[in-house]
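Excluded from the complex is one protein chain; the other protein chains are retained at their positions.
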Amino acid sequence: MRNFYFKTFQRDSRVYLSRSSSFLGPIVFFLITITLYPIAFGSDEEQLAELAAGIIWISILLANLLSHQFIFNEDYKDGSLDLVLTSGKSLFLWASIKIFVNWYFSSLPLIFISIFTSFMLYLPFDAALILAITLFLGTPILSMFGALAGALTLERGNIVGSSIVIPLCLPALILGILAIQSYKNEELFFYIFLLAAFLFFSIPILIASCLGAIKLHFE
Amino acid sequence: MIKVEHLFYSFNDLPLLEDLNFEVKSSEIIHLKGVNGSGKSTLLKILSGILNNFQGKILLSTDNVFFLGHNLGLKDSLTVNDNLLLDYRFNAEAESLDEACNIFDLNSLRDSKLFSLSQGQKKKVSLVQFFLSKCDLFLLDEPFANLDKKGIELIENMIIDRQNQGASIIFTSHEEHNISSRELIL
Partner (left out) sequence: MRQFFSQLISFPYFFKLAQLSFPYIFVISIFVILLGVSWGVFFSPSDATQGDVYRIIYIHVPAASVAQSIYYTMVVASITYLIWRIKMASVFMISMAPLGALFTFLALFTGAVWGQPTWGTWWVWDARLTSTLILLILYLAIISLFSSFDRRDSTDQAVSIIVLIGGINLPIIKLSVEWWNTLHQSASITLSGSSIDNEMLIPLLISILGFYIYVTAIGMRRMQIEIIKREITHNWVKTIFQEKR
């Protein structure tokens, strides 16, 4: 039962749970950013309701990219990555598990919290549900892009990495916000379908690129 | 066990390993020597399959390779116990784990997080992993560094044990060790 992939899963989950900073960091970042918007724009109910979808999506995008930047970094520095490479196991599955664990601990809590914050920003209930759906489809994309940024800059681990991938995340952001804005229309399903398609095609391409980027450091 | 033919490896166009040829038979202990920067660690990383961008031929008769590098591959935020239970290279039984920790005086530390341990103690944890792994080829980069005299003797005996079981060992060290069947100088 305790095979390579299950161990990867357990290792990463325990590392995550053992450090409150990696678990709570994105949540704190997200809540603070959400709070900054009404302070900057004023607490006008109509205005905030209009901006709410964008505010939440942007805050989650930034929180997500920041938390996924170091996903392979620690394994690279402490030598765990060496052991993974000697094991001869499928790196694709290994990277997928790592990204999933990181998504589970850093993005999933944010999705639940975002439902509450959407009420604080006066987003209508129906739209808040759509928000949650788009985030479910969108945050894995953001996680994979964040992982790619981290994989590209393993040695340095700086802001360069995440700024490279933010422009590439744009379709997810636009589709997510469009879906929320058209929550009363039929177009909603079109945008959600497109977002799902984007996720579907991102998985193989982005994880393969992550592996390509990691291997650059072992030549 | 290993046959290396015309191995070349370069870093940024600077040649590090040039036309390396050697052979290692089973039940051999090789002491890999060389000045700093001569490519000892790099050679071990190439043999273990971590680095792939080399020219030449490497024939390995086994997939079952244990690698101990400069970075030990231990997770700082996990306990000693978790680090041993979740190691990729072996599935530890409770009894053998107890025994191994006894040998290295780690029993009292088993529930402490790794970052609270000293360098030497961390090294011992990784040597418990060595003790528990059943592999045909062991590639050990500086296994004796950071260890006291008693620890060094312990490892030497373990290496000989492994040799008696038919495994080959390649290790690097700047000290003299009389356990090796032969020395390889880079």
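Lettered A and B in written order, each chain numbered from 1.
In this section, a residue touches a chain if its C-beta (ideal position, glycine included) is under 8 Å from a C-beta of that chain, and two chains touch if they have at least 3 such contacts.
Not measured: the values here are computed from a predicted model.
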* Structure fact -> Only these shown chains touch the missing one, namely A, B
* Structure fact -> Omitted-chain footprint on chain A covers residues 148, 152-153, 155-156, 158, 160-161, 163-164, 166-168, 170-171, 174-175, 178, 198, 205-206, 209, 212-213, 216-217, 219
* If you put the missing chain back, which residues of chain B would it touch? -> 11-13, 53
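To be clear about the criterion, only the chains that are shown with their structure count from here on.
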* Could you give the separation in Å between the centres of chain A and chain B, each centre being the mean of its C-alpha atoms? => 37
* Asked: Can you list the chain A residues touching chain B in their complex?
  -> 2, 4, 7-8, 10-11, 14-15, 18-19, 74, 77-80, 82-88, 215, 218-219
* Please name which positions on chain B make contact with chain A in the complex. => 45, 48-53, 63, 65, 67, 69-78, 82, 85-89, 91, 113
